[in-house]
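Sharing a structure below in structure tokens format, with a few things to ask.
Heads up, one of the protein chains got dropped from this complex, but the rest are sitting where they should.
Entry: chain A
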Amino acid sequence: MGNIFGTKKKTRVTEQDKAVLQLKQQRDKLKQYQKKILTVIDKDKELARKLLKEDKRERAKLLLKKKRYQEQLVEKTDKQLDTVEQLVHDLEFAQVEMQVLNSLKIGNESLKEVHKLFSIEDIEKIMDETREGIEKQKEIDDILAGALTTEDEDAVDMEFEEILRQSLPDVPQISDVDSSEIELPSVPTEEPKPKKEKIGRDPVSLAA
């Protein structure tokens, strides 16, 4: 038993624990007392019955009186037990509350520590610098975009379309597919009409 009086190592038993222990021991004693009285009551009841059979009425009555008194004792100890257990629970709960409070305190402390690490001025400075950085980047973007004239951009667009045209996919080979399966559109029955545009355009070109 290395822990008597906590001499060997740091004990985790608090003063409240000791108080709880003493109360619980009192509770145990009350329970033992009740057990004792209950057995006495049982015995008396048995005895009273026996006496009645033997027609010793007076003695039986006396015993029943004693039994009644004992029963009152049990009731009283019940009340005491209740009080003791109530106190035990209160003490235990108070300890739980204390632990919760301690945890909150620790949490609060560390939150404060973290907050200490950055001041409002620092944050404002950082935010300002960030804003400046963004603006600078925008300026650079503008300068780079502005380096090309509109003509250049037109040329770029044209080249882009040229490449696009060249890289269009080839027309698929007919031979790959069974021709009978392909449903071709029927030949138009009417004479095709010349497009209006063309008619309109020719005289202009002639005039020129």
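Following the convention adopted for this analysis, a contact is a pair of C-beta atoms (placed from the backbone, for glycine too) under 8 Å apart; a residue touches a chain by one contact, two chains touch by 3 or more; residues count from 1.
Just so it is clear, contacts and distances are computed from a predicted model.
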Exercise. Looking only at the UniProt record of the hidden chain, which name from "Elongator complex protein 5", "Geranylgeranyl transferase type-2 subunit alpha", "Vacuolar protein-sorting-associated protein 25" or "Pantothenate kinase 2" is the right one?
Worked result: "Vacuolar protein-sorting-associated protein 25"
For this session: Using the touch rule from the top, list residues of chain A that touch the missing partner.
Result: 1-5, 11-13, 17-18, 20-22, 24-25, 27-28, 31-32, 92
